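Report on the structure given below.
With one protein chain held back, the other chains of the complex are shown just where they sit.
Let's look at subunit A:
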């Protein structure tokens, strides 16, 4: 299990930001060759990100590269250059099942040529159109490389012709659909970034809403957003203490040969035990507890 509470977008043509990527605390960074790079600088960003990946030590921080759409003039060059320096994953904009299938095949060829383990470069489809949202199941099933889906609400609401608001009611369905399907296929559901970097309260509320319906992490567009998002997606001390008590009670019940047991007067069954185990695992991965 890899913790992806935050995926921080960084412009792919900004060397100062790229070389600091690993110290900002995000679980993953997304080096962006698409929207953050002007048409005239696509070649420069591609070479900079290629060199960064082959030279810099990202110290265990997952590195994902958002390429341009393979329907555009830049996508194939991005893929061919970037895959050869082995990013952890490729983020595929406006992904369709056809795009994902084609990218999967190209990656397999590059992995063979470069001597990388087959299937080692993962994929993240970006859902940011109505058709992308409705066809998300097929897109996920198009490749075993898919490890998560990122919801892009700005483009999605533009495609829908609806207004994006602070409260986010307009993406309630999209969030639920992404969260539910990702859970069904056991991959991560990453929520859309919160655009106003100065609105901390709004960010926290938005993150809580996403978490409440099953999103597993959230994209960030500014390093200042990381700690707030982590706080929402990390287990609280109260949750950890309760989870520890559940697991201890489970051990004692096993010793006594009990299948079902109670804690604080409430029956504890398999889903509660599983939730407790998940909380402890997440707390360990987040570095909140050691043992």
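Rule of thumb we're sticking to: contacts are C-beta pairs under 8 Å (C-beta built on N, C-alpha and C of every residue); 3 or more make two chains touch, one makes a residue touch a chain; residues count from 1.
Assume contacts and distances are computed from a predicted model.
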Legend entry - Hidden chain of the complex, named as in its UniProt record, picked from "Formate C-acetyltransferase", "ABC transporter substrate-binding protein", "Citrate lyase subunit gamma (Acyl carrier protein)" or "Sulfate transport system permease protein CysW": "Citrate lyase subunit gamma (Acyl carrier protein)"
Inset, instruction - Touching the absent chain in the whole complex: find that residue among A:56, A:160 or A:221. - result: A:56
Inset, instruction - Using the definition of touch stated at the top, determine which of A:23, A:44, A:109 or A:141 touches the missing chain. - result: A:44
Legend entry - Hidden partner interface residues of subunit A, rising order: 14-16, 19, 43-44, 47-48, 50-52, 54-56
